[in-house]
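Only a single protein chain was left out; the remaining protein chains are all shown in position.
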Amino acid sequence: MPNFLKAIGCLLRRDLTVALRRSTDVLTPLVFFIIVVSLFPLGLGPEPSVLRTIAPGVIWVAALLATMLSLNRLFANDHADGTLEQMALSPHPLTVLVLTKVAAHWMLTGLPLVLISPLLAVQMNLPESAMGTLVLSLLLGTPVLSLLGAVGAALTLGLRGGGVLVSLLVLPLYTPVLIFGAGAVAGVIAGIDIEAHFSLLAAFLALALTLAPWAAAAALRVSLD
Amino acid sequence: MQYMHKYASPKFFYTLAGKLTPWMAALTAVLLVAGLYLGLFVAPVDFQQGESYRIMFIHVPAAWMSMFIYVCMAGAGAIALVWNVKLFEMFAGNCAPVGASFTFLALVTGSLWGKPMWGAWWAWDARLTSELILFFLYIGYMALEASIDDPRRAARASAILALVGVVNIPVIHFSVEWWNTLHQPASVGKVGTPSIHPSMLAPLLLMSLGFTFYFFTVALMRMRNEILERERHTTWVAQLLESKS
Amino acid sequence: MLEAVDLECVRGDRPLFSHLSFRLKPGELMHVTGVNGSGKTTLLRTLCGLTHAAAGEVRWNGSTIHELGDDYRSQLAYVGHSNGIQGELTAEENLRAACLGTAADTTRIQETLKRLGLAPYRHFPSKVLSQGQKRRLALARLAILRKSLWILDEPLSALDVNSVVLMTEILMEHLARDGLIIMTSHQEIDVETKTILQIQLD
Partner (left out) sequence: MNWSEFIRMGGYGFYVWSSYGLALLVLLLNLYLPLRRRKTVRRLLHEFLRLKEQTR
């Protein structure tokens, strides 16, 4: 299926080009992520032991919120200018095109979050031994956030108050990822064996990869109806 | 499929539901009264929790209902999506407020039960926490449905959400349970399910059955309203209203 | 051949039209007219498969378009109200993206842009184009994609006289190649062809 792969490559390149030309869109969630995490020491006081205890949860919750903030970029622009309906009418499975768009979204949102997280970990006094776990857990978890978010974004496409609504739909679904993502980092600090956390995060990723694009594609078709 | 379309025609269903509702309501009343009688008067005092355990006869059926209704909602949504049947769309949409109110009931009674048992109104107990997330899922479903103007589009979009939710509920439930065993402080005892005595099981089952029939009664009533409203362009609704006035 | 059988469309709970049947053969053009809100756009979107019909079906060469799925879509080009143009991309990039990797032949893209008077803007982001130019760019997709069925929603809106003439030419060429066209338009269209089907919705 060379045609099919060409289509994926073309769409991926298109999405990345558009995003890079609107670099503020890409930077906003990242800056938001940094600001939210930086607010906690200000609110709680700079006691290192306190910060260390809450660091995994704070960084993970901030990652959740930052991803959610970026979700409207996923389909909304394409919906407004009609590109999305052209996509739905292209002779390629919409599921795969959606997956491609999610991949582009993750490269521009999830990946930067993963890359910047060690910096925030230092800020929050996270021990160095937990750094690798933090990065790895985010690396496994953020794609799940993008995938589930795609379903929410597709469902709320073109609705009034879509931005707030998407948080209502998506945040409850994010809880398992939060529990095991933050749990893994906290587990390393506490010296617990965290293999199970990673297996479960990987399982969530597999589940989301198989089901979410399908649901998002169905939701897109409904939104375009 | 042909049968489904015949019985699923709004006109036919409207009359059928109208005939069924009083019977279901009566059955609900009988079941609930019997359940209450057995639960409040017959069932013996629990030797560990005293009389407070009688909250269970509300709390546990309500919690069961909250999950049962969500599954019904997702199932009806799936049928509506696949076969494009209007009635199932309406059923799914009308499940949500009833389900959400049972979830709310389960949460508050859980809290009322928790206060004498744990000494606190709220504890991050696994079952209460997953019930809370279920409540959020219901709210999200209703918010999505309310913000789409076209009723058929709203039904299809929220059906997809319900299906995503139904896949997620076991995952969420298991995650919260696991998280809870890891973090649970020793002082908080579980509101337990010790081996349940038949004299307690009977009212529990009766109450659950009563709630189930109550749910179907209310859902039918809601559906009848919606059918009238959405079929207002048809002649049968005009005739029906004319004959009534 | 495109066929509609007993088509019924509903918006919300409001019935738009019902029992609509027609048959469109290669080389024919169908002109859909009707007042605002009569369901022209809904009809076109139903024919594309974007919107579900309440009853009836649409057939392409004998099979329903839902059975055909991607096979139908590979024959179909649609230009709706919105142009489907991403403002950050240049005219050329937009056309390339519209092809999704297939048939993105550079010389053909350049020829088409030239013909539609968009060649000078080739390397500008599309957001600087005027409404009429954006419309022309959307229509340029038709010439590049080479699909047999064109479904066009008000293709001539926002176009000046010269562009309308040019567009009419393009439509006639397509019909001459045994293509099919379904379009809505407030203007009269003087396309000389074997058959024009008129459908009036009310």
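The chains carry the letters A, B and C, assigned in the order they are written, with residues numbered from 1 in each.
Just so it is clear, contacts are C-beta pairs under 8 Å (C-beta built on N, C-alpha and C of every residue); 3 or more make two chains touch, one makes a residue touch a chain.
Being a predicted model, the structure only gives us computed values, none of them experimental.
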Chains in view that touch the one left out, judged over the entire complex: B
In the whole complex, not just what's shown, which of B:Ser9, B:Ser52 or B:Ser147 touches the removed chain? B:Ser52
Among B:Arg127, B:His173 or B:Arg224, choose the residue that contacts the chain missing from this document, as touch is defined above. B:Arg224
One chain is left out of this view; which of B:Phe12, B:Phe104 or B:Trp236 touches it in the full complex? B:Phe104
Interface with the unshown chain - residue positions in subunit B: 40-41, 45, 50-52, 54-55, 58-59, 62, 97-98, 101-102, 104-105, 108-109, 112-113, 115-116, 214, 218, 221-222, 224-225, 228-229, 232, 237-238, 241-242, 244-245
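In the analysis below, only the chains that are shown with their structure count from here on.
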The chain pair with the larger count of contacting C-beta pairs, comparing B-C against A-B, is A-B
Separation of subunit A from subunit C, taking each centre as the mean of its C-alpha atoms, in whole Å: 36
Dist(centroid_CA(subunit A), centroid_CA(subunit B)) in Å evaluates to 32
Contacts with two or more other chains, residues of subunit C listed in rising order: 52
Subunit B, residues touching no fewer than two other chains: none
Inside the complex, what are the residues of subunit A that reach subunit B? 148, 151, 155-156, 159-162, 165, 168-169, 171-173, 175-176, 179-180, 183, 200, 204, 207, 211-212, 215, 218-219, 222-223, 225
Residues of subunit C defined as touching subunit A within the complex: 48-52, 70-71, 73-74, 76, 78, 80-89, 93, 96-102, 104, 125
Footprint of subunit C on subunit A - complex, ascending: 3, 5-11, 14, 17-18, 21-22, 77-78, 80-83, 85-86, 88-93, 221, 224-225
